[in-house]
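Below is one structure, written out as structure tokens; the observations come after it.
Here the complex is missing one protein chain, while the rest keep their positions.
All chains are identified by letter, namely A, B and C, in their written order; residue positions are counted from 1 within each chain.
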Amino acid sequence: MTPADMQNIIFGLVTGSILAIATVGFSMIRQTEGFINIAHGQLLTLGAFLGYFFVATLEMNVFLAGLASMLLVGLFGVLLSIVVFRPVAKSGPLAQLFTSIGLAYLLFGLIRVVFGANVTFFPTGFGGRLDLGPVNVTVGEILIIVVAATVVGLLALFLTQTRLGTWIRATASNPELARLRGIPVNRVSYAVWFVASALAGLAGVMVGLIGNVHSELGWTQILIILAAAVLGGLGSIYGVLAAGLLLGLAMDLSALIIPTSYRTVVAFGVLILGLLLRPQGLFAAKGRREA
Amino acid sequence: MKPGLRQMVILAVIALVAAACGDAGGEADTTVGGDTTTSAGSEATTTAGDGATSTAGDGEEGPIKFGMLIGVTGDYAPYYDVSKAGADVAIAEINDAGGVLGRQVELVVVDNKSTVEGAVQGFSQIVDVEGVHVLGGPESDGAIANLQAIKDLQLPTICPACGTSELDEAGGDYIWRITGSDSDGGLIAAQFARDAGYTRVAMLVQNTEGASAPADVFKQVFTEIIGGEVVADVRFDPGQSSYQAQVDQAFADEPEVVYVGSGFEAGGIILTEWQRRGYGGGFLFSPDMVVPEIAALTEQGVEIGDGVARAAIAAYDTGSPAYESYAPRYEAITGEQPTPGLYDANQYDQYIILALAITAAGTTDGPAVAAEITELLNPPGTTVYSYADGVAAIEAGEDIDYHGASSSLDVNEFGNLSSPNFGEQNIVDGQWSQVATVELDPSLRP
Amino acid sequence: MTGVILFLVGVVTLAGIYAILAMILNLEAGWAGMWDLGLAGLVAVGGYVFIITTQTTHEDVVFAPGWPMWAGVVAGSLAGGIAALIIGIPSLRVRGEYFLITTLAFAEVIRQLSINLGTITRGTVGFNQFSRPFESLVSGSAYRWFLLAMVWVIVLLVYLLMRRLGHSPYGRLLRGFRDNDPVARSLGKHTNRHRIQTFVLAGLMYGAVAPLYVWFIRTVTPSLFTSEVTFVTWTALVIGGIASLRGPVLGAAILLVVTEAAALVQGSGEMAVVLASVRFIVLGLVLILVMRFRPEGLAKERDAFARASRRVEA
Partner (left out) sequence: MTLLDLKGIETGYGKIPVLHSVDLRVDENEMVALIGPNGAGKTSLAKAAFGLLPAMRGSISFDGEDLTGATTARRIHLGMAMAPQVENTFPELTVDDNLLTSFSTLAPEDSAAAVENAYALFPRLAERRRQSARTLSGGERQMLAFACASGTKPRFLLLDEPTTGLAPTIVHSLVERIVEFKDGGASILWIIEENPLEVLPYVDRVYVLSNGTVKAETKAEDLLSEEALRTLFFGLEE
């Protein structure tokens, strides 16, 4: 393995960590609520802008800003689920999907009215560069990976060790049976929307930190989130984590063999290949449930 | 089902009937325009001119409408505010000097959404609904999308900021470009590299037309004519959250300098990554990077100031009286200095040119106005630096040669600047500033 | 006033083009139940193949055979069909949301290829100087009326075709698959083969109508074929009434006229950013409200096929 390979693995880990965080929430909604939420990308944008606002205007510490942004976007997600999505739940996944597309447009417009259409950069340093033999990594990148890993760890604990978390997994695993067994589906739904939206907010802050903050973020990110979600097996949370990382690595490692202008083609190429080999998703253990 | 079918048939019939009527109307328009352009009477020509540009047909009463078809939203949105400010300065100047042909001038802004589809619909809106007499403002893709329609409608159009190589030989009859082309931008960057003695250059180029066209010229000139080596040519798609692998690839073979051809959205990310990793070295920037957002990065610790990053952009002619009079008025609106990378002075110049052309033609008739533009930009003639001076000279029966705030604005047969001014830009104290003017070396032309 | 009418001619022409796209989408999505989010890719294939095969002179492309226009349309159509076949074989193994996402991915790949294969597609520059059909016969501003008529005649033809298809045994079969795949399969119908057939048919049609879009826009660049085309078509279909007959046309007409005519409401320059954002807000709100209060859309499938289903039951 050459130094360039290893360096690109680090890049891929960073890309993949953010992607995994962004996709897990999307996937949870897909599984427990039963539809594809295109507006997830806009929640990410909102997170990025809120994080930027906290850091740049209120001069908050970046960790605090990230937390505050998660909290606000999470609550906003719950609100959206009640006001926008619950009323169309009975109309089926197509109606829900298009409600989410409508919501994406609506949020996109609102974000532009409130925050403007300009591109901005977080006014915060990213720590120094650390040389580890042939490769190097910056403190900020380590933090992103560490934060992503911690959040995933906490999420796993929440899902396996708490009653609410078990209910969420049960609902994701078999939504109809969850209703039959008297699981409080509303509470599960609120929890899922909060967690998923908060994760979108966190991913938004991370994207903003490593890249930039602008209103188009949501549209560009949702495509790649969809790819990761399908690759992981829609709704399989651990599969999605793996898929996010894999996709990040594939995109950055592909730079070594083919021109980087094909980076997005690589992402979708991996997706298509994955579906050809395992139509139910690369990491999904059970058979897919049809929409 | 039957009612549905009936509705469709009715719609289709209406469409066909309308088409037939439109056909007749269209012919009438063309005839009127063609017949009366030679007529001397100003009253008649004004009316006819409206017909020829198939406008809403307002008479000689009311304001003359100057169109601005521009990206208010979308990718070009960040340029909008300053562009509008530049245009406002011109419109105010024109109206303060008594308007054009005794009529006030009104600026009509229509959003092209920074997309091709938006440009086509916006063009129809600004021409058909608003009935503008002349047009300015479009960016490269918007101008290209409507190129054919502009010629069909004989609508005098000035492109203040289109770099596209598609316009290198397409204009001169109804469309003019008053900024340096992308091709020249690539050329001047190569000249920079030569003068600095660079032999090993890497390239980081965004996969969009405005970025890749000059980059290709740069690469061709630098390798074939100057004899340098491009050690890495990394192309990327915009809109990604990070470009770590791409930046790493560009710097892998330790180039002396990296040419960055990119919009500032991706460019900003690239520079922050460069800073984090401490790759070192220097940059040559494409003109799109010469915007305040990039300069402001130095305040966030990205060390590209003081000549680390150099760019050559079409310079403003800061010594020109036109510039000296324009700059304070622009500053009064925006609180900022005119900025060459933002093309605000070009936006200003275009409307002064169009107003002078209408004055010289004595009509708003498209072909007549268009016929004046090349003449009033080029010598011979009395050199004028403002709208009022130009009007005075025209009324005195003189030929004029307008020198603008952006440059002397001499154009060639294709409506392109024949000798665009370039200035070397460095970031000093968090702002782009011009450190030298550069003359393009013609021997480098491929 | 005549100016507004001329502007509306453009809007109604565009609405017609989207009406055609929405009718084709209705065939594959509304009746056959294949949620295709990649139609922009198929339109791109048709448009590019048309423009490339009809080009005569472009020193910077390797292939400019200069075929006559009708041959270009046929080639574009065939290319659309072939692309659909290539896309369909892997992605029709999966259904529902997976199909939706793979088609979206394919469309993005096609767009990326159109950017990166510069020697064939002229990259991001694209094509902008080409002639349009009968341009020598129909002059200047009248051409817009001609294009309008042409588009809406094709809307009518496609509508008649769809009406025939919808009421044919084939159409009933498709809707049957959509509603109850296992049952259809148990009846011995090869659902997958029919799906691929339908998707290829849709591809052929997307490819064939792509030149209309090209003639209207008068330029071909990769940025024309983003997923916004797909989303607008879907929104039109959903608002109009998915799986109905008139819905796609109704939806496209209303959506395009409302959103484009909203451009006529122009405030001051300072307000322009806000106003332009309001367009997205309105679009989003309309979609949300239609989904909430009339999820079947304005025209309903039940109404369109009421007689047909009664006949089946009898």
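We take it that a residue touches a chain if its C-beta (ideal position, glycine included) is under 8 Å from a C-beta of that chain, and two chains touch if they have at least 3 such contacts.
Predicted model only: the values in this text are computed from it and were never measured.
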Sole residue of A:Val14, A:Ile183 or A:Ile210 that reaches the chain not shown, by the stated touch rule: A:Ile183
Residue among A:Ile10, A:Val73 or A:Ala172 that touches the chain left out of view: A:Ala172
On chain A, residues whose C-beta touches the chain left out of the figure: 90, 163, 166-167, 169-170, 172-174, 176-185, 285-286
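In the analysis below, only the chains that are shown with their structure count from here on.
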Topology of the chain contact graph, where touching chains are joined (line, ring, star, complete, other): complete
Chain pair showing more contacts of the two, B-C and A-C: B-C
Relative to chain B, chain with the most remote C-alpha centre: A
Interchain centroid distance [CA atoms averaged], chain A/chain B, Å: 39
Whole-Å separation of chain centres (CA-atom averages), chain A against chain C: 30
Residues of chain A touching at least two other chains: 112, 117, 259, 261, 264
Where chain C touches two or more other chains at once, by residue number: 112, 115-116, 273, 277
Touching residues on chain A, where the partner in the complex is chain B: 4, 7-8, 11-12, 14-15, 18, 112, 117-127, 129, 136, 138, 140-141, 207, 210-212, 214, 216-217, 220-221, 251-252, 255, 259-261, 263-264
List of chain C residues in touch with chain B within their complex: 1-7, 9-12, 14, 112, 115-116, 123-126, 128-129, 138-146, 148-149, 152-153, 155-156, 159-160, 163, 216-219, 221, 223-224, 245-246, 249, 260, 263-264, 266, 269, 272-273, 276-277, 304, 307
Chain A residues within the chain C interface of the complex: 30, 36, 84, 87-88, 91-96, 98-99, 101-110, 112-113, 116-117, 223, 226-227, 229-230, 234, 259, 261-262, 264-265, 268-269, 271-272, 275-276, 279, 288, 290-291
